[in-house]
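Contents: one structure, followed by commentary.
The complex appears here without one of its protein chains, the remainder shown in place.
For clarity, chains are labelled A, B and C in written order, and residue numbers in each chain start from 1.
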Amino acid sequence: MSTGTVAKPSAAPKGTGRRKLTWPWILLIVAAGLVLFSLVRVVSGADDLTSVGQVSGALRLAVPIGLAGLGGLWAERAGVVNIGLEGMMILGTWFGAWAGYQWGPWVGVLFGLLGGALGGLLHAIITVTFNVNHIVSGVAINILAAGFTMYLSNFTFGEAEGGSSKQSPRIDPITDITIPGLSEWLADLQQKHWFLISDVAGILGGLVTNLSLLTVVAILLVPATWWVLWRTAFGLRLRSCGENPVAAESLGVNVYKYKYIAVTMSGALAGLGGAFLAIVATGIYQEGQTGGRGYIGLAAMIFGNWMPGGMALGAGLFGFTDSLKIRGGAENVHALLLLVAILLVLAAAWQLYKKKYVPAVIAAVFAVGFFLWYALTDQVPSQFVDAAPYITTLLVLALSAQRLRMPKADGLPYRKGQGK
Amino acid sequence: GKSSSEGGSASTSDSKATKAAIAYDIGGRGDQSFNDAAYAGLKKAEDELDVDGSEAEPSSGEGDADKVQRLTSLARAGNNPVIGVGFAYAPAIKKVAAQFPDTTFGIIDDTSVTGKNIANMVFNEEQGSYLAGVAAAKASKTGTVGFIGGVEVPLIKKFEAGFAQGVKDTNPKAKVLTQYLTQPPNFDGFAKPDLGKAAAEGQLDKGADVIYAAAGLAGSGSIEAASKAGKWAIGVDSDQYNQAGLAEYKDSILTSVTKDVSDSVYNLIKSVKDGKPQTGEVRYGLATDGVALADSNPKYKSMTDLIAAVDQAKKDIIDGKITVKTAP
Amino acid sequence: MELHGITKRFPGVVANKDIAITVRKGTVHALIGENGAGKSTLMKILYGMQKPDEGTIAIDGEQVTFASPGDAIARGIGMVHQHFMLADNLTVLENVVLGGEKLYGIGAKARRKIQEISDAYGLGVRPDVLVEDLGVADRQRVEILKVLYRGAKILILDEPTAVLVPQEVDALFDNLRELKAEGLTVIFISHKLGEVLKVADDITVIRRGTTVGTADPKTATTKQLAELMVGSELPSPETRESTVTDVAMLRVENLTLLEGGATGAPLTTAAPADPSSTTVVQEVAAGRKLLDDISLTIHKGEILGIAGVEGNGQTELIEALMGMASPDAGVITLDGEDISRVSVRKRREGGIGYIPEDRHRHGLLLEAPLWENRILGHVTEEPNSRRGILDPKAARKDTERIVREYDVRTPGIDVTAASLSGGNQQKLIVGREMSHNPKFLIAAHPTRGVDVGAQAQIWDAIRDARREGLAVLLISADLDELIGLSDTLRVMYRGKLVADADPATITPEELGSAMTGAASGHLEGTEQSEDGDAR
Partner (left out) sequence: MKKIDKDKLIIGAAGPVLALVSSFVLTMLVLLATGLDPIEPIRLMIENAEYADIQVLIVNQTGIFYLAALAVAIGFRMNLFNIGVDGQYRLAAMISAVVGASVELPGPLHILLIVVVAILTGAFWAGIAGILKTTRGVSEVVSTIMLNAIATSLIAWLILPANFGVQPEGSNDLTTGEIAESGWFPGIDMGQGNGEIYGFTFVALALGVVYWFVLNRTRFGFDLRATGESESAAQASGVDAKKMILTSMLISGGLAGLSGMPTLLGDTHTYSLSFPVGVGFTAITIALLGRNNPVGILFAALLFAFLEKASSNLDVAGYPKEITQIMQGIIVIAVVVSYELVRRYGTRRQQQKVGEELAAGGAIKTDKEVSA
């Protein structure tokens, strides 16, 4: 190892019994969550919690994170840690905008993909061919991508009409689709603020209102990734490179090839996330536009246990809280306090049931704390509102039992013909 | 040892032409906001006063020491005045101004450092915002208006305070929704239109029908959202009705609270060139039109009731009948 | 199939030198030779995983060159590697179809095919379990299935029996005979000469990279083979006179460890992917007893051997004794002191020595120099440190002593542990552990994968220490070693000590039947103890 620092996210405790989440269970959990949410909304009166606007906003904020996370997933499933997602996203924003303002948004999307893929390819060359520590390479790519795009902006956007050295001219928007009738009907229903029904209507409404075509593409990429990686021969080979490349090699799989494909694809997806930011979310390229979303995407992927569905859940959670806070945080986040209090009560009850008294008491104390905070105030200070997505993520991670399992050869160096 | 500006071409400062310099705040030139406004002032001075202008950009994550070095280097190169764009330059100017008594230093948005050769160019943003509040309260049908601040710093809170006061004084029952986009030192809130848009959408959903965004570039997202919803937006800093990038939404831009940074820079340079350098606090308020409410939108002009109320408020403020708070 | 003039050089080592072998179609051809003789390398060449520097390969008279295993597979060659080549986190099905997806897809058709093959050869493989949950023998079968699935005509088995008990070996051999009857050719590598004689049609011996001879299994004896392999007589692990005292050194009472207990909390890194490190837990259900009421006593000067198929709790027993896992019940007493709740470090300081079963995972810092490896595990003890401060000078000096006394072949003490061969790594570990005069030594597979010469040295070291009153817990898959070295024998099965035996009279086969759960209680010499209540 060149630097002795393959840092890897935590591995699951050995021998934890895996209980697979089956569909009925998932649906049940989702339903329970919804009821809880609805309850909190009705009690707190924060009707924005599940409004159409809130959900569609959440989606818009979640997409770039989710695309970055998906990118991370491709790379890490093939055994390459990709902390360079941020850089690849930056390339996506820049290339996407550069092509987008000149030749239209869809060409921009294509170039965003290509720009990100370029970053991915570089990462592949450094980590796969030269076997350099993956984190070093990723960090270097982040610096390089940021520097490179800032530098190039001076020569491109800086001279373009309506642009500056820090931002691109405006890009034509991509068509938004709103399903006529349905959208309004759901919005109306949501406006009634009925228990549960309005919530479901709001969520569904958010998913069909002002939906950019690129958002649709991004959402479809999640099941598509799952299908490709878990249901095709190509995917099996790719995953085998992340689990045991030597075994794959011994069966005639060209490990280098799959790693190259995976990491390039990873970059392309992150680049698409960047292009989304520039073209759909903002309409222009701006320096520093990604604002660490690549890292958050990586976090979402770890959160989701290296699985597309879990990753999407992580990105969604983040987008949701992010949207909550930006759309009138003081009130919305205040309602979240109640939710947290209830969840903590449930956690305490569960620990009690499992006869783990100390954690139960701790959870209960926190529950009371949060409840008091909720009851005694009307608003959460805006500073804390800002932290809501991050605190939520931490809380969810800390409360959910950690059964994360990264691909076994993730981040480890591999050289052809040197396996034992 | 030598200092960076003693040697080299820079030290040949014997030419008669006035040299002026501005040192930018984070973001630098091209931010289409604060820094660009300062640049516009410099540019105007170059064009009209035959001044030799130079600019210097900060690097990200730098400290006071770097700013001291930058200002020193600019001053040594013979620039006069040297203008620090933004309050972050205050500690640096305090140090450097003492060393260069013959050079005038300008600082925008700060009066905490003072000196014979320091010009503190400050704006009564709260006064302009008060007028915006009056206009918003008058224009609102729902009685709910929104304020969006880019980053929650005292400077932007001045905007909030003035706006809220203006609204309440006009319509005591009106509700002001307030939303800040980010917390310092995360200055994304001045730069990310998507955040401004999301925040505006949230406020619109809560019934706001006039939205005032003091959020730099992010404000364009708020304007977009308000326009799409068929509601009013109020712009900031420059007259956003005439801004090319926002032409699509101009009809929805009720008015803008202008803050004439560009003129303040120009004025300082001119004063130095004229041999009567400004010093001490140079305040730009309603009285001098340093801050003002734009009236380019024909629809705005047609609201006579509203204009009357705004003009009355303006008069009251200038006369001192109304004092506008600077903190919410 | 014919191999001709194969030469393969690695940096500094000639692994194969002008090797020539002819394998007849439809036979089992055994390849024997000591550690590092070059057997695996030769087979990897035949399998396309490595390219020969010189030499030719001909199959059915036709000359071939393989650029990758893919080419070899296409020519009908299949290989079961010495170290398992399985991805733990994939299912059996996925592991089998990987690389051969074109044959039957990756779905239902493939599943049916696997079931078909499994039934045909009685492999009993379940396609949808995770490999992680399989025991070693099952993994072995998956490996064989992988090869059969691809329709291999030539089967290479590199030390397939190293981890199997005699009964499992017999089952494997039955399979091999069946395969042979179907016209398949098998190349079989083993260190166990008895097995070789049992199953092979031809034998080729390799020493130091070259073929040194062939033998006819019908006439040759193991002794002859051994001499051919090594060039001298084989050492035997016999202990000679007993040194057992009646002073109890280690006493374990009612030790119980439940699944999902305090073992390995979630930590910094995942263990390096090493499929050969088989901490196998068979079909673990939450709360299952990994160690079930274990009681044993080891006296000063006694070697207690534990026999058992891997994955029956030996690893957990070691972890519990070392303090790496905290047991759910039971008391461990070392030299009269209760150490049940004492940390690993304190136990080590208190005189427990540890030769781990997996030296790469538990015994060495592969990328660190030898002298730092000498410190590992004894960092708080003399001469490595004094009052919290390391003493590199003393440690280096002592490392040099160990290198000398234990004949560790190395150019110096500053090279990394990774650059030593397995046998030399093991000698270093033994030397290190012995240097702190342990009262009690845990020796897990102390000679696994180790050269015969080094094997003898390690045995000597253990015997010498035993004479001076060392108590030893010996765990080994090599039943000859176990029987030869131990003073007392116990058999472990599903976390329980189910049987005991007298090493003087017991045979490997009898031991093997107890290891598979077929016999229990006190195993009496030659008379079969089938009356023991089979659980």
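Assume a contact is a pair of C-beta atoms (placed from the backbone, for glycine too) under 8 Å apart; a residue touches a chain by one contact, two chains touch by 3 or more.
What you see is a predicted model; the values in this text were computed from it and never measured.
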| item | value |
| --- | --- |
| Chains in view touching the one left out | A, B, C |
| Omitted-chain contact residue, chosen from C:A72, C:L123, C:V186 or C:L364 | C:L364 |
| Residue among C:H4, C:R126, C:K180 or C:R208 touching the omitted chain | C:R208 |
| Residue of C:T7, C:Q224 or C:S340 touching the missing chain in the full complex | C:Q224 |
| Residue numbers in chain A that touch the chain omitted from display | 2-10, 12-13, 126, 130-133, 135-137, 139-141, 143-148, 150-152, 154-155, 165, 292, 295-296, 298-299, 302-303, 381, 383-384, 386-387, 389-391, 393-394, 397-398, 402, 404 |
| Contact footprint on chain C, counting only the chain that is left out | 10-13, 17, 207-210, 212-216, 220, 224-225, 228, 231, 264-269, 271-272, 322, 324, 343-348, 354, 356, 361-368, 372, 375-380, 385, 388-390, 392, 409-411, 415-416, 419-421 |
| Chain B residues touching the omitted chain (full complex) | 1-8, 54-57, 59-66, 68-70, 72-73, 87-88, 90-91, 99, 109-112, 120, 122, 152-155, 183-186 |
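In this text, only the chains that are shown with their structure count from here on.
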| item | value |
| --- | --- |
| Rounded Å distance, chain A centre to chain C centre (Cα mean) | 44 |
| Gap in Å, rounded to a whole number, between the CA centres of chain C and chain B | 75 |
| Distance from chain B to chain A - Cα centre to Cα centre, in angstrom | 36 |
| Two or more partner chains touched - positions in chain C | none |
| Footprint of chain C on chain A - complex, ascending | 1, 4, 6-8, 10-17, 231-233, 236-237, 239-240, 243-244, 246-254, 402, 404-410, 412, 417, 420 |
| Chain A partner contacts - residues on chain C that touch it in the complex | 47, 49-50, 68-71, 73, 79, 81, 83-90, 94-95, 97-102, 105-106, 146, 259-260, 263-273, 275-276, 279, 281, 284-286, 367 |
| Chain A contact footprint on chain B (complex, rising order) | 27-32, 36, 152, 177-183, 188, 191-195, 198-199, 201-206, 217, 221, 244-245 |
